Each structure stands twice: as structure tokens, then as C-alpha cells.
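Notes to accompany the following structure.
What you see is the complex with one protein chain gone and the rest in place.
Going by the order they are written in, the chains are A and B; count residues from 1 in each one.
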Amino acid sequence: MGLFIGRRLIGSLPILFGITALVFLILHLIPGDPAQIMLFGTNATPEQVVNLRQALGLDRPLLIQYGDFVWRLLHGDLGVSFISQRRVSEEIAIQFPATATLALVTMVIAAGIGLSAGVLGAVYRDGWVDMLGTGFSVLGVAVPNFWLSVLLILVFAVHLGWLPALGEGGVRGIILPAASLGWGFSAIITRLCRASLIEVLAQPYVSTAYAKGLRASVVVLRHALKNALIPVVTLLGLQLGNLLSGAVVVETIFGRQGIGSLAVRAIQAKDFPTIQGVVLVVALVYVLVNLLVDVVYAALDPRVHYG
Amino acid sequence: MKTRRVKRTLVAKALRPGERAGAVRLTRRGLLAGAAGLGSAALLGPLVRSAGTAPVARAATAPQGRVVFGMWQSPESLDPGTSGLISSGYISLNVFDPLIWHLPGMRQGQEYFPGLALRWEVSADAKQFTFHLRKDVKFHDGTPFTAQAVKDTLEHIVNPETKSRSAITALGPYSHTEVKADDVVTIVFKESNGAFLNNVATSGLAPISPTALKQYGNQGVSQHPVGTGPFKFQEWVPGSHVTIVANPDYNWAPVVAHHQGPPHLAEITYRIVPDASTRFNALKTGEVLVAENLAPTDVTALLHAPNFTVFTASVTGMPYAIMVNVKRPPTDDLKVRQALEFATNQEAIIEALYKGIYQPAHNIFLPGTLSYDPSLDKMYQYNPARAKSLLDEAGWKAGPGGTRQKDGQPLRLQFINIANFGFDQISQLLQAQWQDVGIQTDISAQSFPTVAETYNKGDHNLADFFYYSVDPFLMRALYACDQVAHGFNWMHYCDPQVDTLVSKGNATADPAKRIPFFRQAAKTAMEAAVVIPIYQQRAVFAASSRVQAVRFTVNGFPIFYDATLRA
Partner (left out) sequence: MDAHAPSTPRPFPAPLAGRRPSRLLRQFARHRLAVAGGVLLLVVFVLAVLGPVITPYNPERVRIADRLRPPEAAHWLGTDQFGRDVLSRVIAGARPTCVAAVIAIGIAAGTGVILGAVAGYAGGAVDGVVMRAMDIMLAFPGILLALVVVTILGTGLVNVMIAVGVSLIPVFTRLVRGTMLSIRQREYVLSARAIGCRSARILGRHILPNVWAQVAVLSTTALGWAIIAGSTLNFLGFGVHPPTPEWGADLNTGREYLNAAWWMSTAPGTAIVLVILAINFVGDGITEALDPALRRR
């Protein structure tokens, strides 16, 4: 197992490098001069703009800029934000926990809804329970996130007053944003879980278990579910990218701090260092989480063989 | 008591002109003005009692109450000398004190009132300004306030390392500062700077603690603002909120305030809520007690709600307007520009979007601004027939699909909006109005600050305009020839005569002498049809009725010094 993890980690390095190259390239393809933007409104003379470009190193050949960027990266230096003049690593460190917490709670809610609907759907196949469950979770995907969030605020915060409209302040504040995001993710979990479970339930060893006299719930929950969880777990890891997309919207609507809104502000302001920093951090998390998922996968299904 | 609903309040100080560099207060949606029910929208008339009466004794009880203010944009810096954003301005206003206060209309015959400076003199050529300062003022970190602090602050602003976005423009052609004594300071300019008195009355040029400047450096003070104001900075959680708390030692409030001593409120939290509907909902749930920039329909709903107050304050400067690019065809033709002016129906736009809230604008200055000339309003009143004949004269004949054409080219304009600023609705209405006279408009959007570069390049025929200021000298920033390549002159308009007039207008500090120059400059600019005024903006805030006695500056920023929170 250790060897496996080690090998995967090393295998991830090219991906991380590829991402840095990709993001670096894209940013420099975007029309617009960051130095000009930073100095906008400051009455700077053209000479000052040129000076700033030089100071930021933007006038050097791309390859050298990239090399410098990677070198500093290896020392943990993500640069300084063009807008706020703070260190990018600091800014991300401040904003990251909020998004991470949101992501976690979202996945918990998504899994909760998805697994329940999936299990019920598989067991009571084709009945109205099945339709209800599938319908409910699919609704989460069909409703655009920003609208759903506003509706949730209207119902639960304004009319019922149960939960706050602003998504901060601990437990109560995170429920609505996470529910809005989580509902959307639950759909695919439901579908996968249900399909997997149906297939598993048709297997011979399940009938054997029934024949042995085990109760239905035990059969389903202990034996079948464990195998059905495999694709679900892998999926959660891969959805991380989508999670950030959803987080961008939800953080804006609920007024939460987080990487999503940080990224959007940075893109609009052409704040290269921050954009690069965010993308890298997200990619790193993505790689780590998927590694974790593969490990869990191997643990859940001993039949899987990693060549 | 109708007047309780829409409170007008004390205008405490003019704001720095360059202030709007990144500013968007201009609205995300339209600020609203509950002029409905107000009748006489007196411009700067405060409800506050008038001159002469001495302010009340010091606050009787200890500061109490916490107000949460919902604002839409995250500040990028809390240093008034650096920042260009309104969000930052809201906060600085309560953490820093200006040298003087600009309150036209407050008292007969007096426009400026003492702040940290007790009295001041201006040289005849408006190049030297001497201030005699109070001796009993301390910064939040205990440093005594002296003339040296003023000098250090101004040097900080002009220092290129600071990258000041707005204060540096407000300061003007700065030469140096002379510390004559601990309580006497003279600021010297390279050229006449008649606008300076208006600008020094803003938080942009407010003194910063020299100790803080030394300790944190030019960049560091962005995160550690130390001023002399009624509130002091406590914390800034980026992306979330900024908290300021009452300054217990505060004892140098301006005479125009309602009380002396520490503020009534214990704490103010400026909460960042980017989404307008959430700001409104948070106001309804009580999570936010004051909210800015709400959608017009939402504000209208609150006008008649029992537990809410809508505060409005008129501002001076320029109205919200569309800038027309004079260098790019087809708007390089004066007749086409004039046709646009006549084809614009400001009243209909107000009726559709801002009914009862804003007034339509027909002038490049707002009423109440020095040198505002009401006769210019008549220059371009809605007259589609006139617009059509102008286009005919310019050679644009009726063409297919209702769009005119000339030499086989359709009459098409590129209208580039600033994304997410709330101007897109106006542009849609204009698009429809202009189509009626045969002009086709393509609307697209780019976000700020990227769009600023586009505007500077001149790829547009029409641009959003969001820069404004209190002093007519703002024409320097918007209409000057040297502001085309890198500044705010998005009309690419250059008329040396206008530039000269504007400089002359700034050569003296005497308002009476400045007026004729600015009037002439304004008339010339309007005749060139480079700007299409749309509405007179006002500052509009909605608040829980528990919040009382909020005052506003000439630019409509809220001051919480006298404010209280009812239980």
C-alpha cells in the first residue's frame, strides 16, 4: 500500500506541473496589462507603468517568467496579490478553511440525500418511493444554484426565520449554503448508488444471504451497500472541480468568504498571482483527495488489483 | 410623520474627488431615493438644527449597540491615502478625521467648518494653504496629532510606492509641506489649486498616524489603519467583514455634530454581502441593520414598511451618464452625437427603472455643485423628430430593418457596459429608444478593471460613466486631453480651450471667481455632445428603524458618530 501511495504521488507531479504551465500560459494570453490595471486611477505616467512592469518582471521572456514562478513555488512562495498587496499564500490560507468546511458539509448532505434516495430507490424499485426519491434528487441538478439559494433564503431565513440569510457564523450559517450545493450533487449519487445497488442485489451472493435467513436490512446495508459505495466514493473525489464552481455562486449569494469569491475577484482584476495560486491549491487538493479516494477504493474492494 | 420615513441628514463633509476610481457605489442597481413623499428635495439642507446653537454635552452613557452595515464590495485597502473604492471610504470616514469639513447650506455665509484644523488661510494665488491645528487630538495609538502628522500623511500619499489611487488626484499638484510649528502647517502647491479646500475636507487626505506609517510601512497601513476618528479599527477578515469599535478618548468632534465625546455606538461591523437580493433579505431578517445599493423595487417596498427607514442624501458632482467616444465612427460625427442626445428620453428611463427615486439629468453637473448652470438643462430635451432630421442631415438614410445606413454601412454603435454594475438595464432602454430613430446598438459587457483598458483603447462608441466628485474641477480628470491614454477621459475628447478654462477655474480658491470659467467649460463640453446625462444619483440606504441619527456627507457617505441604536 505504501508503495502504491508513493507511486501515485510521484505520478501526480506531472499533473501539477502541467497545471502550472497551463494556467501560466492562459493568463499571459489574456489581453490586458496587469501593471496598467494596478495603476489605474493613480494618475501614473507611462514611465511609471513601464517601471511597474519591470518591477513585476512582466517584461521578461515568458520562459524565464515561468521558470522564476516554478522556482519560487518550490519555496512555497506564491507571490503577492496585485490588488491587495498581501502574500497570495496568506490570502488563500485565510479563505481556504471556509470553502473546505463548506465542501465537507456539502458532501455530507449530498451523500445523505443521495444514499437514502438511492437505497430506497433500489429496494422499492419502480414504486412511488423510487420515483419520489429520484425526482427529488434530480431536482437538485435541474435548478440553477443561484436561484435555489435565493429561494432557500426566502423560505428558511425570511419567512420562517429558522436559519440566517448570511452564511457564516458556525453551524447554523453553513446549513443553507451546503444544502443548496449538496442537493445538486445528490442527484448523481442517487443515480449511481441506485444503479450499483440494483446490480449488486441481483448477484448470487445476495440471494444466498437471504436464503441463510438474514434480514433484508442487514443484507442491504452490510453486504450490498459496501460494494455499491465504491463508485460513489470515487465520484465524490472527481466532483471536486464542480464543487468549486458551485462554491463560487453560493459564496457570493450567502456572503461567505472563501476561495470561490477570491478567485472570481482575482480573474476580474487580472490578479495573476492570486489566480495562479488558487488554481494550484485547488489542483493540489484535487490530486490529494483522489489519491485518498483510490486508497479507500482499494480498502473497500479487495478484489481490485492495482497493476 | 412622513418626514421620519425618509431622513435627510447632516452633510458633514465633501469627499475626495478622485474617490471614484474603483467605485461603484454608483450602483449596482440603482440607488434609490425616496423622493416620493419628500417633496422638496432640498439639496444639502440638513434636518439638523442650524447655526449658532452649541452642540449638546458629552454622551451621558457609555457607548453601546452594534450596527451591522451591509455593503456590496470588498475593500482592497483600509488606507484612505491608497484606496479607490467606496467600501473603503465608508469605513475611513468613521476612522479618520479631516482637517476641515465642507458643509454648504448648513449656515448662511459659511461653507467650511473646523475639523482638526481650527482656522486656515489661503494665499491669493491659491498655492499655499496654512492650517492652525487643534492641540488636544490623539491618534488611536496614542501618538499626539501634530503638523508633522499632516506632512507625513501627504508625503505618504504622493510616494509612488503607496500607489495611491484617489487621494493623490484629490491632493493635486503637490509640492511640499512646511511644518511651521507643532500646530501650524502650510501645504504648498506647484500650481494654483482652488479645489483644494473641497478636497482636503474628505477622508482621502485625512491624517494618518506617523507612528503607524513608520511601524507598518507604506503598504502595511492598508491593513492597519490608525486615525483620529470616533471609531478605531479592530479587525479585518478579508472577504467577510471589517469591524471598528468606539474610541473612548474621542473628544474633538466638529461643532456641527450633535454631541461631543465618544460615539454612542459601541461597534460597527461592515459586512461584505455581494448580492443585492441577499443584502435586502439580510436586512429583513435583521442580520444587517443598514444596507446600501438595493434594487429599486426593493427600496420602494421598504418605503412603506413600518420597521424600516430609507435614508437618502443628495450628492454633488456629475450625474450618471453615458460617455460618447468622439474618435470612433460613427460617433465621431457631431450630428450623430447630437442625435443621440435628442433621441434619449431620460424621463422614460426614470419612469421605468427609478420611479420616484431619482430625477432625470440633463446637465453635466448635478444641482448643488459649484457652477451648476440650470440653463444648460434645456440644451437637449427629448425630441426624436429633431434627432431624425439631424441623422438625415448627416447622410444617414432609412435602411433595411429599421436601421439607417450610409454608403452601404448600417448605423451601428458599440455600447460596452461595465459588467455587474447595474447599468445594463439602462443600456437596454437606450437601445430601444435609439432604435426608434434608426440607430442600432450592440451591447456587451466587460468587468472592471479590464474594461478600463478597453475604454482607453477606444474600442467603444459608448461607455458607462461612474467617476464623480464634489468639485467642478473633476472636469480635469474627465475632459482633459492628457487623460485619454491612461485616465478617465473615455470620450477621447480633447479641446485645449476647455483644458485652459478648467485650469483657470482652479487658479483661485474664491468660489465666485471660479464659477464663470467652469460654466463656460461645461457649456463647451455639452455643445460637443460628448456626454449623455441620464439620472441624478443620490445616496440611498435602507435601514432598520432602530438605527437613528445617521448623518451623511456631501457625497452621501454615512457617518455614525451621532448614531444610536434603539433596543
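Note that in this section a contact is a pair of C-beta atoms (placed from the backbone, for glycine too) under 8 Å apart; a residue touches a chain by one contact, two chains touch by 3 or more.
Keep in mind that this is a model prediction, so the values were computed, not measured.
Of the listed positions A:L9, A:V70, A:A93 or A:A202, the one in contact with the omitted chain in the full complex is A:A202. Taking the complete complex into account, B:Q431 is the one of B:Q223, B:Q431 or B:Q548 that touches the chain left out.
In the complete assembly, the contact with the undisplayed chain comes from B:S444, out of B:Q409, B:S444 or B:Q497. Among B:S277, B:Q405, B:N461 or B:T508, only B:S277 touches the chain left out of the display.
In the full complex, chain B makes contact with the omitted chain through residues 29, 276-277, 280, 295, 297-298, 300-301, 348, 351-353, 419-420, 424-425, 427-429, 431-432, 442-447, 450. Residues of chain A that touch the chain left out of view are 14-15, 18-19, 22-23, 26-27, 29-31, 126, 131, 134-135, 138-139, 141-147, 150, 154, 187-188, 191, 195, 198-199, 202, 230-231, 234-235, 238, 241-242, 244-245, 248-249, 263-264, 267, 275, 278-279, 282-283, 286-287, 294, 297, 304, 306-307.
Operating definition for what follows: only the chains that are shown with their structure count from here on.
Taking each chain's centre as the average of its CA atoms, chain A and chain B sit 40 Å apart. Those residues of chain B that touch chain A in the complex are listed here as 18, 21-22, 74, 76-77, 84, 160, 163-166, 168-169, 219, 222-223, 237-240, 271-275, 277-278, 281-282, 284-285, 287-288, 447-450, 452-453, 485-488. Residues of chain A that touch chain B in their complex: 32-33, 36-44, 46, 48-49, 83-86, 91, 94-95, 150, 153-154, 157-158, 161, 164-166, 168, 252-258, 261-262, 265, 268-270.
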